[in-house]
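Below: one structure, written as structure tokens.
With one protein chain removed, the remaining protein chains of the complex are shown where they sit.
Chain IDs A, B and C follow the sequence of writing; residue 1 opens each chain.
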Amino acid sequence: MKAMNRRKLFTVCATIAVASLAVTAIPAQAAEVGVSSSEIKLGMTLPMTGTASPGYNKIPGAVKAYFDYVNANGGINGRKLTLVVKDDQYVPTLAVAKTNELILKDKVMALLAPLGTANNKAVASVVNPGARGIPTLFVNTGFSGFADKKKYPTTFSLLPSYIMEAKIMAEYIKDNFAGKKLGLLYQDDDFGDDALAGFKQAGLNFDVKVAYASGSQGDKVSPAQWVTKLQAGGAEVVILFGVSSATAAALGTASVMKFAPQWILGSVGGDATTIKASGVPAGVLYNAVGASFAPATTDTADEYVKLFQEIYLKANPTETFDNNVMVGMNTAFLTAQALKAAGTNPTRKSLIAAIEKSGKNFASAALVPLNYSTTSHVGYNGYWFGKYSPTGDLKPAGGVYTVYTTDSGNGAVVKSTYKRPAMPAKGLPN
Amino acid sequence: MTLTVNELTIHHGAICAISDVSFTVPKGQLTAVIGANGAGKTTLLRTLSGLNKSTHGTATWNEHNLLHSKPETIVRHGVSHVSEGKAVIPELSVVENLELGAIWRKNKKEAAESKAAVTDIFPRLGERLNQRADTLSGGERQMLAIGRALMSKPELLLLDEPSLGLAPLVVEQIFQTIRDLTTTMGLTVVLVEQNAMGALKIADQGIVLNLGKVAVTGTAQSLIADPQVRAAYLGY
Amino acid sequence: MFQLLNTILIGITAGAIYSLMATAIVLVWRSTRVINFAQAGMALLSTYFGYEAMVHFNSFWIALPVAMVGGAAVAALIELVFMRLLVKRSSTGPIAAVAPIIATLGLLGLIKGLISTFWGGADVRLVGPVTNIGYSIGDKTLAFSPLKLLTLCTVVVLMLLLTVLFQKSNIGLSLRASAYSPEIARLSGVKVDFVRTLGWSLAGASGAVAGMFQTVNGNGAFSPESIEFSLLLISGFIAAIIGGLESLIGAVIGGLVLGLVVSFVLMYISSSLFFIAPFLILLIILFIRPQGIIGVKAARRG
Partner (left out) sequence: MDKLKGANKLGLYVVSGFILFLLGNRVDELRVYQGASIAVFVVAISSIILLTGYSGQVSLGHGALMAIGAYSAVISRNSFHTPVILTFVIAVLIAAIGGALLGAAAARLSGPYLAGTTLALAIGLPSLANQFSILGGEQGIFFDVGFPPPSLGEGFTQYKWFFWIAALAALISMWLVANILRSRFGRNWRAGRSNETAAALSGINVSRSKILAFTISAGVAGLAGALLSMTIGIVSPSAFPLTLSFSLLTGAVLSGVSTLSGVMIGAVTLVAIPEIADAVATRIGVSERLTTNLPGLMVSTLLILTVLFVPNGPVEQHRTRQARKAAREKH
């Protein structure tokens, strides 16, 4: 009797399994995955919730705002652009699972601007879009390794690498703060290691170094200890190479402990919106040095800033236009141009070929050149420095953008002579 | 003012612990309930104080229905139960154990009087008021348990095996106190005992339980004299 | 010297808040023999109540009692509708050992989910009643501010009040008696069911204070996923276990030991040891004393 029941149950269980596995039928194959006659589907993973999410969670809204703008103007060769967004909470294993979903379930044509060094490394290695021919456009990380075309054949980096950033930063420190005692607070993972490599290459030594644990929670747990250590080490200039929530924790705690060195914030950790969202007043940023490649968001005389701000605020009237939005929309703008360049019936292959062939000449809001070619997947390669206003806006010193460029290798840091071409009509791909 | 139990039946799951038991306890009398292990004595007491549920029958004290009431309500009707095994809270001090007994009483002056009365009855408790209860000897603990019950100013006292595990000399002393409670304070007492002889000696009437049923009832003297009871429960 | 002083001050402040959380867990454990994993979730919910009061009245001193009353009410409600049913339905069989744990974990998920649905996942802010700018000695400023001092004072006052309540009042006697022996308490006329609800309410209020101060002592911002509340969950629980679960003084000692040791480890060994340090402390203490620092040797039942 008992065994009988057990067997019956086993059958029941097996049926459940079968049913749960068999619900989807296999769809008819289109010309290219994620491309139909009316739509091109792209997918993005990034932290939408969790401690790392403030600031970054505005990016999808920015990208969608620009995509909608393109769609309202006829789309790309008649196809609408859609973006599927998945929340990875800044956790590598989740990023892998969500990317799998994007590829298997949502069947996107390409991955767009996935965020985070560790997450991108995990995805690249485990999901391996490279081997499957799935383009990974404009990864939202400055890890230098992603420019390695052999290892990541379908990945295009966009941000200047952290090595470049560290080298440029070292140059800036030598020029402006020679002889001061230096402190470094950095994230204890590949992101931070990349920066350490850059500083080492530039020959910059620190008097006190504090590492904080990366991951979804490590950036907030012990700021009082970080500040005490930096202070005890006598740091006069402190470089902060971490995420913005760590900046918020460090600067917030430093201000209540009246520790006021000259702060220099890496491009990743200098987002005022995130810092404000973390409950720290933007005022703590005042006078800190920051770096960016895009024009200042307050610079409404800039044609890109003006247009992007207009598009974004129309779609999201209650939000503020900030640097994350700026970079997000710029990424969307590059994506639209790449898809247009990929031909009337874009495929994954033609998309990659198009960026390699003409990516260098894409219009872009940045004040730094793009470097794509058949041999290089490096995007931007430079930064300008500025100081934060009391309201937390990064503004170039003296109102003039001084752009430095370099590479991720032994190349020197040079002042750039790049002149940004004019924006195409209406900010649409031509 | 009598305790009247009528056709009481109690089940533990599927097992019938008490079956169709009826008896009355007149006011101011000491009734001993005796019987072998598992006869249902403890179950009977626990049901009267509201700790167990009954299946059938009635039990009233002073026109209060004792069945289907909560223990904390029953104690307010003047029924105090000293449960089996030196029912004190070892983590609390002696005085706290005593005060616990009077915790529901509104009139704090009267409660203080009760405390004086109890320490009068058990002077050894009075000497040890601030010690933790687990430092007391077995006999003292039993005194404390009874004292706690007296703090509720009961009219009916239900005692479950007060002699359990105590030295004979102490047992005698406890039994004498119980007898005095009836005689001098006019309390009605139901005493459940394994020590049948000792219990019957101080009791007014006796009830013999066997396998959940009333086997014999009668005055204490008549039970002591009953050859069958003597053979089965008194051991001679 | 400066570093050492800061380490101690950081540790004591954190430890004081853990103590409060541990107290909440001990109160629940003593009244219903349940380890309440949802305590941190309840503290979070109370802090949201406090936040709403802050929005309306713009005063921490109104927000704090609102949070406490809200926390107490939520806890009472949970005990009334949920725990009683649980005790009735799952107290036998192999599930009995895990049912309370599972149930309170489920409750934690439910509370957090409801909070996220209602208030959203974004950070909201609380502002402390006094400044968090540290006291200065010489040219250095300590990681210890009027706000931290206020936190310590509040914890001390609250613990004293609880101690007086427990040791000197009839309610306290009922609470203790019900914890140690519900049957004797009941026979003595204590309404044990009510007392249990009361125990939960006190725990809810203590948790609310812990949540409010944990938040303002950070940067004031919090969300359902805040690290501050994961910390309360884990550290409060570990502190309660270290302290032996049975006494308030144990909870305080457990909290302070945990706060101080973690602070020293983070400062002098490595910031990345954050999640291992409490574990090691717990293991070492339980290895020496399996019943916690101030625990009762054999765990009581009932």
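Here, contacts are C-beta pairs under 8 Å (C-beta built on N, C-alpha and C of every residue); 3 or more make two chains touch, one makes a residue touch a chain.
Computed from a prediction, not measured in an experiment: that's the story for all the values here.
For the omitted chain, the shown partners it touches in the full complex are A, C.
Shown as candidates are A:49, A:228, A:273 or A:292; the residue that touches the absent chain is A:49. Considering A:44, A:76 or A:91, the position touching the chain not shown turns out to be A:91 (whole complex). When the whole complex is considered, the residue among C:3, C:116 or C:170 that touches the unshown chain is C:116.
For the chain left out of this panel, the touching residue among C:64, C:107 or C:212 is C:107. Within the complete assembly, residues 29, 35, 82, 85-86, 89-90, 93-95, 97-99, 101-103, 105-110, 112-114, 116-117, 120-121, 234, 237-238, 241, 245, 270, 272-276, 278-280, 282-283, 286-287, 290-292, 298-299 of chain C touch the chain that is not shown. Although one chain is not drawn, its touching partners on chain A can still be listed: residues 1-7, 9-10, 13-14, 16-18, 20-24, 26, 48-49, 87, 91-94, 96-97, 100-101, 104-105, 118, 121-122, 125-127, 188-190, 213-216, 218.
Throughout what follows, only the chains that are shown with their structure count from here on.
The touch graph of the protein chains shown is a line. Distance between Cα centroids is largest for the pairing of chain C with B.
By C-beta contact pairs, the most connected chain pair is A-C. A comparison of C-alpha centroids places C closest to the centre of the full protein.
Distance between chain centres (mean CA atoms), chain B to chain C: 42 Å. Distance between chain centres (mean CA atoms), chain A to chain C: 38 Å.
Shown for chain C are the residues that touch two or more other chains, of which there are none.
Touching of two or more other chains is recorded for no residue of chain B.
Residue ranges of chain A in contact with chain C, taken from their complex: 49-51, 53-54, 188, 210-213, 217-218, 220-222, 224-229, 231-232, 248-249, 252-253, 255-259, 277-280. Of all the residues in chain C, the ones that touch chain B in their complex are 170, 173-174, 176-177, 180-181, 183-192.
In the complex of the two chains, the chain B residues touching chain C come out as 49-51, 70-72, 75-76, 80-81, 83, 87-92, 96, 99-101, 103-105, 148-149, 151-152.
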